[in-house]
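Working notes for the structure below.
All protein chains of the complex are present and in place, except for one that has been dropped.
After this line comes chain A, so read on.
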Amino acid sequence: MGSRASTLLREEEIEEIKKETGFSHSQITRLYSRFTSLDKGENGTLSREDFQRIPELAINPLGDRIINAFFPEGEDQVNFRGFMRTLAHFRPIEDNEKNKDPTASEPLNSRTNKLLFAFRLYDLDRDDKISRDELLQVLRMMVGVNISDEQLGSIADRTIQEADQNGDNSISFNEFIKVLEKVDVEQKMSIRFLH
């Protein structure tokens, strides 16, 4: 009969995902339909190849880094919960959330977590530091063959110089937050749903 969005996803699961990510009921079913359409193997999980089949993602210079963000360390498959958890980082921040109970755990789409997502795109070996080498590699992905090694090297050096505060020649997450403290992260790292 083919995959049916609302039938294969149980109401309890939808409620759990709603609590964890903050997406609405209809947004979750829509994204589930999207998940199943990407899942060519029809086994309930997505592999890296499933993502690479999206042409607009394949031509994104940082496509591979973004795909990597969906897969936890050492894993090759991501299920729907994991998929939603990563997408939740891009949910817009609503006003009423700002005054939420401070003892509750931080929502996935908070400013800090959005910055963490971006930080992890740079941090290739997941050691919570952006080294000069990692910065160079990511820069190389973004510019392709159009800029020489020397120029790129000096760009990386300048960037680390401006951001590094404790002199270890790499950028930690707190230093990253400090550099970007004025940027409108809430708006630039958010995707608005139409419904």
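Here, a contact is a pair of C-beta atoms (placed from the backbone, for glycine too) under 8 Å apart; a residue touches a chain by one contact, two chains touch by 3 or more; residues count from 1.
Here is the rule we use: contacts and distances are computed from a predicted model.
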item: Per UniProt, the name of the complex member that is left out, chosen from "U3 small nucleolar RNA-associated protein 15 homolog", "Peripherin-2", "Glycerol-3-phosphate acyltransferase 4" or "Glutamate decarboxylase"; value: "Glycerol-3-phosphate acyltransferase 4"
item: Hidden partner interface residues of chain A, rising order; value: 1-2, 4-7, 11, 25-26, 29-31, 33-34, 37-38, 51-63, 66, 87, 90, 117-118, 121-122, 138-139, 142-147, 151, 155, 158-159, 163, 171, 176, 179-180, 182-185, 188-195
